[in-house]
Every structure is written in C-alpha cells, then in structure tokens.
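Here is chain A:
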Amino acid sequence: MGILEVKDVGKRFGGLQALSDVNLSVKENSVHAIIGPNGAGKSTLLNCLVGKLIPDTGSVMFDGQSVLGRTPHEINQMGISRVFQTPEIFGELTVMENMMIPCFAKRDGAFSLQAIANMFSEKDVVERAESMLEDMNMADKRHMHAASMSRGDKRRLEIGMCLAQEPRLLLLDEPTAGMARADTNNTIDLLKQISDERDITIAIIEHDMHVVFSLAQRITVLAQGTPLVEDDPENIKGHPKVREAYLGETA
Partner candidate 1 sequence: MSKSNFTRRGLLKTSAVTGAGLALPTIFTAQSAHAFTNEPTGGTVTLGFNVPQTGPYADEGADELRAYQLAVEHLNGGGDGGMMNTFSSKALQGNGILGKKVEFVTGDTQTKSDAARASAKSMIEKDGAIMITGGSSSGVAVAVQALCQEAGVIFMAGLTHSNDTTGKDRKANGFRHFFNSYMSGAALAPVLAGAYGKDRKAYHLTADYNWGYTTEEAVKASTEAMGWETVAAVKTPLTQTDFSSYIAPVLQSGADTLVLNHYGGNMVNSLTNAVQFGLRDKQVNGKDFQIIVPLYSRLMAKGAGANVKGIFGSTNWHWSLTDEGSKAFVKSFGTKYGFPPSQAAHTTYVQTLLYADAVERAGSFAPCAVAEALEDYEFDGLGNGKTLYRGADHQCFKDVLVVKGKENPSSEFDLLEIVEVTPVEQVMYQPDHPQMGGAEASLGSCNNGA
Partner candidate 2 sequence: MLGLEKKDFQLLLVVAGLTLLAPFILNPFPESSGMAQFNAGYPDLMQRFVIFGIFAIGFNILFGLTGYLSFGHAAFLGVGSYGAIWMMKLISLNVIPAIFMGIVVAGIFALAVGFITLRRSGIYFSILTLAFAQMSYALAYSVLTPITGGETGLQIKSTDRPLLSNLEEGEIGRANLFGMDMRASFELNVGDWLFTFNAGYYIAAIAMLASFYLAIRIFRSPFGMMLRAIKSNQTRMSYTGLNPRPHTLAAFVISGMYAGLAGGLLVAMDTQVGPERMFWTASGEVVLMTILGGVGTLIGPVLGAGAIKYMENILSKINKDVLHQWFAFLPDGLEDFVITLIYPFIGKGWHLTLGILFMLVVIYLPGGLVEGGQRLARALRGKKASDEDGPKASTEPAE
Partner candidate 3 sequence: MEAIILQILNGLDKGSAYALIALGLTLIFGTLGVVNFAHGALFMIGAFCAVTLSRILTLSYTVVDETKTDFLGNPAKVDVPYVYDLFGQATGDAIIDWAVPLSILFAIPVMMVIGFVMERGLIKHFYTRPHADQILVTFGLAIVLQEVIKYFYGANPIPTPAPQAFTGSFDFGAALGFDPNLIIYPYWRIIYFVFAAIIIGAVFAFLQFTTFGMVVRAGMADRETVGLLGINIDRRFTIMFGLAAAVAGLAGVMYTPINSPNYHMGMDFLVLSFVVVVVGGMGSLPGAVLAGFLLGILESFASMREVLAVLPGLNQIIIYLVAIIILLTRPRGLMGRKGVMEE
C-alpha cells in the first residue's frame, strides 16, 4: 500500500479524453518519476492530485484519505507540497519572508482567527525559517527581494519553502525545465540530498531523462492519458512500449 494511491482516474475536457484509467501507487519514502511525451496527461494528473482539477472518475487516496473535492490548501495541509514548473514564489517579498510564510502555515494552519492572533508570536517561526534558509544555503540572501534572484535560486527557494512545511509527499513538476546544465545538476544534487536526509516521498514529473534516471527509484510512463508501464528504472530504459511511445512522437 503506497502513500499515494491513484485508482482508475479519468478526466475529460470537452471532446478530449485527457486521462483514462490511470492507476498509480507511490511507495512511501521513495522517489517516483512520471514520464511521458508531451500531451500525455502528466500535468493533468498532477493537477488532479493537488485539487486544482477534480477527476471525472476514480479515486485519489493520500495516506488512506481521499483528496477529491478538497481545495489546494486543504490538500497541502494534509501533507502534499507542490513545486511548479516555473517557480511560484512571492516575488515582492524578501527571501526571509518567503520562508516564513510556510512556517506559519505549518504552525497555524490554513486560517483561523486564532491563527491571526498567533501571528504576533513569531519567534519560533523566525528561528525555523532561518534554519531552513541555512539548510538551503540561502542565508546570505535573506534580505533580497525574491523576484530579483536567478532562476536556480528561485527554484531552490521554492523547494525550501515546500520543505519547511515538512510535507510527506513532495510533487515536482519539471523542476529543471529551462535550466542550464549546471543548475540542473545542482537541483539533482539537492533533491538527492533531500531524499536521503528526510523522511519524504518525492513524485516528480520530468521530461529530462538525465534527471529521471539520476533520481528515480520507480518510474511510470504515461502516454495518451493512460499508464503504459510502471517499473524500475533499469527495466524502463529498454522497454519496447516506451520506445514506441517516444519514437512515435519524435519520428
């Protein structure tokens, strides 16, 4: 029984069947990659997991509880954090403030009047945010406006913000898209380190096979909205169906 169980999920947009019969099981404390050609339904699937989209059929269970019908912030509070393709951070806020917000969210929850009152005791939050910045090697940038940082730093900050909430499942949507090789390698190292040091499950959607094979312990290949294969990395490499799906696209 995995921490994330996706069963028979289907999603239709007008005439387009974006997902059908998707079954997926992500083991706790593993790194699970979902790959597939463009238009395979990777992002749609991800959006179904975090509450942005509601699937037409099937179920999504996280740690034994259904996430369906919950809003993104509720699902987040259950322990799922998401890293976006283009870093979604608070550009107008400083790096430190960016880091403090998830710390508040972790401590006080989504919203309550009590939480607002709690906000005036911020010492523990500040400490936590600072140690998180240390962990991410960003302490020297704490007073910078987040928007003025490099893309790699933004990514690093976003991942750090997600980790600050101590999620049980971290979802990454093409975290290295548009990055230079050096930044990509840094990100791979960071993710490896996270996966090694923390009790955390990582599910990653990726296009870049270098990234996938450097990180993943388990891979699901998605094509035309359905999973083709789910297997260990070494078995995926030479799998004929996978080749077909990719070659069919690139040919």
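In this section, contacts are C-beta pairs under 8 Å (C-beta built on N, C-alpha and C of every residue); 3 or more make two chains touch, one makes a residue touch a chain; residues count from 1.
With respect to how the candidates were assembled, all candidates are chains of the complex that A comes from, given by their letters.
Here the structure is a predicted model, which means the values were calculated and not measured.
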item	value
Identity of the candidate that touches chain A (this complex; choices 1, 2 or 3)	2
Chain A residues within the candidate 2 interface of the complex	50, 71-73, 76-77, 81-82, 84, 88-93, 97, 100-102, 104-106, 109-111, 116, 119-120, 122, 125, 161, 165
